[in-house]
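Here the complex is missing a single protein chain, while all its other protein chains stay put.
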Amino acid sequence: MNRLKQAVDYLGVSRTVVIGFLLVLILSVFPLGINPGMIYSDCLVRIGMNGFLVLAMMISIVCGAGLNFGLPIGILCGLFGGSIAVQFNWSGLAGFWGACLVSVPFAIAAGWLYALLLNNVKGSEMTVGNYMAFSIVSLMSIAWLVLPYSNPKIVWPITGVGLRTTMTLEENYDKVLDNFLKIDFRAMGILQDNPYWKDFSLSTGLLLVFAAGCLLMWLFMKTRAGVIMRCSGVNPGFSRTLGVNNNRVRTIGIIASTVIAAIGINIYSQSYGFYQFYSAPLMMAFPAMAAILIGGATPRKAGVFNVVLGVILFQSLLTLATPVANAVINAGSISEVVRIIVQNGIILYALTKIRANGGK
Amino acid sequence: MDNKFILEMNHIEKDFFGNQVLKDVSIKVKPGEIVALIGENGAGKSTIMNILFGMPAIHQTGGFKGEVIINGEKVDIKSPIEAMKHGIGMVHQEFMLIDGYDVAENVKLNRENLKKTPLSLIFGKRLNLVDQASMHKDARTTLDSLGIDLGEQTRVGSLPVGYKQFVEIARELDKQNTRLIVLDEPTAVLTESEAETFLSCVRSVAEKGIAFIFISHKLDEVKNNSHHVFVLRDGEMVGDYHTKELNTIRMSELMVGRKVEILNRQMEDEDPSHQEICLELEHFGVSMPGEIARDITLQVKKGEIFGIGGLAGHGKISIANGIMGLYPSRGQVKINGKIMDVTRTDDTLDAGVAFVSEDRRGSGLMLDESIELNIAIAALKTKNRFVIKRLGIPFYDKKGAIKYAEKMIQELDIRCTGHSQPVRSLSGGNQQKVCIARALTLDPDILFVSEPTRGIDIGAKKMILDSLMKLNKEKGVTVIITSSELAELRSVCNRIAIVTEGRIAGILSSTDEDYKFGMLMSGAKYEEPGAAQGGDRPQDAAAAQGGDWPQDAAAAQGGDWPQDAAAAQEGGRPQNTAAAQEGGRPQNTAAAQGGGQSGDVAPARETERTVKE
Partner (left out) sequence: MENKKHNKAVEFLQDNMVPILFTVLCLASIKISGQNAGYVITETISRVGRNAILIVSLILPVLCGMGLNFSIVLGAMAGEVGLILITHWSFDGLKGIVLAAVIATILSVILGTLTGILFNKVKGQEMITGMILGFFAVGVYDLIFIFMVGSIIPMVNPEIMLNSQNEAGETIYVGLRNTIDFHAETKYAVDNAWKVMFVKFLPVFLACFAAVTAVILAWKLLKKKESVKEACLSSRGFIITSILLAVLQVLIKTVPAVTKAFFIVQVPVLTAIVIAAVCLLVVFITRTKLGQDIRTVGMNMQVASAAGIDVDRTRIVATVLSTIIASWGQIIFLQNIGNVQTFNSHEQVGTYAVAALLVGGASIDKATMGQVFTGTVLFHILFFMTPLAGKVLFNDPQLGEYFRVFLCYGIIAISLFLYAWKKVVAEKRRMQKEYEEQLAQLDGKQGQTGMTI
């Protein structure tokens, strides 16, 4: 009982409620007749898909730049790399990593510029970052239209110019990570007579990549550089007295965030099966924010534990909500609406908890 | 004058969480009187004014004992608005003015003249139209009654600082029921002429029957402008004097004098080996908001414990901060003979300098992090200590840091539940020990400590000062302590520099008499003839004249308000003539007059002041 109380204190009442609610949803799958194997696999896939984007959010918080409203900038770099990959018909794991590789230099440059911007507007990073990101996404929309893509699979059929809004990755690297070392019960013939678990599958590759990302991040936080970065984010005034150049630390953190986001969108897209251009990146920062916040982070403090817990909670909640809601009330797309409410509600709550401004 | 008092504060006692800040303080003010309240920082002046003004900080910490009587009636003021209703006004140090409004709008802030409208009948008086015309007229009347030449339509943001002060007074006076105005360091940011205009305005208002409580560190202004002086020291009322009974020397003695009882340090004789200079400042200035240093020139000897004292806001805190590169600075800094670029903090740290900040809870600690991280972090960054290399990448050696932290916890007797306890939950004294531990981990040659014992209980105070002395004795570390507590400086330091108005007013030894400290802090320049100070310090003309206390010479003049007398005599500004004689730096000669600020204000004297028309 005491241990339970300790756990509740550590996690906070609201988080415990969320976890409890999630457990209810997880278990309610059985009596409602939803296929547990499939839904749990979906949950795991969603976790792997979104994980890197939430990691990108974390490093931005750690270095002191707060919630990264400019995540779409990194996502655009990643999409650019992806568009190159598809343009040149790269496929398989090599194609996937190629896309990521191409994105990286652009992400570094974009991250550096974005950091320069943020360092000059301390105190207004969220608002300025958000609308900068929005305008760059719109600018890139024009770019997607005019850049000289030529691969007939990805351009508009009639005009032959400009990327399509979504492009399928079927012939490239659709689910290439997902399928890597995949444990598919159906394909492997395990537990096929069990109605609950026969459709379960574990996308090992995807989860391995996420785990690797988390591990690298965790290790980084334990290095000398990581400790100093964390101190700079927690108390910039204090770090100045240590001779730390806070602006430099923030720049490195934002560049890292942008690069991780660039890789993250490629992971997301390969699992989803499509690259989505034009206005899709606009709103992609917010689910990542909500996830890390529900995992216990604040706009001033975040750790790998918050990332993992948060992405598990948030994505499982979303995945389970639709079928469960559909089974209970005959409501069509209620999960999308619930997602908007929950996601923005979490962010609003976190915003009210930021006390004035701290440090220089 | 009436015998009835407009304000009586009787036997006021206040403690903050067991820390007794005011012990049986009583103040009485008659209508039309100007009463001065003097004392060192932390003596309790702001606290007693906060009580009078009903500030939330008082009520949220347990209220106060004693009674406040206004115009014969006992009152219980629980908020600034109630204070205003009782006719108490306040002119703050930081201007409570809206730059974007004109003078009239500021004078009438939240008391604007209104006209009814049809909508306001339905929706309430907030929809009354603001009657700008009558507001401007009223403001004009008030300004005229103060004799201030200021356009009521001038935008306050464009006013020079001196005029802003007038707008504040005009605002208080425009409230018809104002009977007493508290002036909190009103001339702190004014030039001489502005200060004099302001104070003459105050005097003329006082003649109309409004009382003033005048808080100031400028003892000459106090001498020349008040009827009564109340001296606070360490929360106790040292005395209630008619101003004519005191001179500025006596005032500073009363403010400062106390038994030096904390530690009996064995003053070592000047060891000849202690002559090497490790830190040299030349015309060093620092721009730290609220604590501006203008021209600091001093030399610190290796191995000594050097104190930097002075009143709040005069710049002593900024020196260490400037050397560490935390605020913009100018001038030259030499460490061990090498010229430093202080903006490069890591260079300074590498040169063996460590800093314990006065802003303990702000930039001094990471409050939510563990004791061990707080102690280890500086050395981790600067000296690469607590690093373990794995695959060539430097990792934080947490285990090593923990072991070291535990050693420190024991050595400094840091009361905590363990090395992983977040620093936030430690007491002030223990937090300070963590800060010191962090600085010690750097193994510095020069250690700057700012306000080491502020807000710390007496036991921890002793501990901290002891550990600093031990450090100095055993490891030969040069310790430079900046503190507002003169007593503590005098108990541990070899030499103490007093910073006034951003400059070094003088360097004394801890055995020097109380009044000398007081004089330096109130602005007189004093230098012990023959003392080896080193550096570029201007010689005091008065001292050169024969070691007489300067103001005695000037005291031989009689007559009206001192400055009129002086003006009448010379037909000009006193200090200029003196300057012409000297050819030296004018402030010495002004010092010759014992002025609080070098310049116009003429000497403190001992005759009864008469009303000037």
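Letters A and B mark the chains as written, and numbering starts fresh at 1 in each.
The working rule: a contact is a pair of C-beta atoms (placed from the backbone, for glycine too) under 8 Å apart; a residue touches a chain by one contact, two chains touch by 3 or more.
Model, not experiment: these values are computed from the prediction.
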| item | value |
| --- | --- |
| Contact residue for the chain not shown (choose from B:Ile98, B:Leu121, B:Ile339 or B:Ile458) | B:Ile98 |
| Touch criterion as defined above, residue of B:Asn10, B:Gln93 or B:Ser120 at the omitted chain | B:Ser120 |
| Footprint left on chain B by the chain that the document does not show | 80-81, 84, 96-101, 105, 109-110, 112, 114, 117, 119-120, 125-130, 133, 161, 191-192, 283, 285, 287, 289, 292, 294-295, 328, 330-331, 501-502, 576, 579, 585-587, 597-599 |
| Residues belonging to chain A that touch the chain removed from view | 69, 117, 120-124, 126-128, 130-132, 134-135, 137-139, 141-142, 145-146, 159, 162, 278, 286, 329-331, 333-334, 337-338, 340-341, 344-345, 347-348, 351-352, 354, 356-357 |
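Heads up, the rule we're going with is that only the chains that are shown with their structure count from here on.
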| item | value |
| --- | --- |
| Complex contact set, residues of chain B against chain A | 324, 326, 344-346, 348-349, 355, 357, 359, 362-369, 373, 377-378, 380-382, 384, 387, 393-396, 398 |
| Chain B-facing residues of chain A, complex | 222-228, 231, 234-235, 237-238, 240-244, 301, 359 |
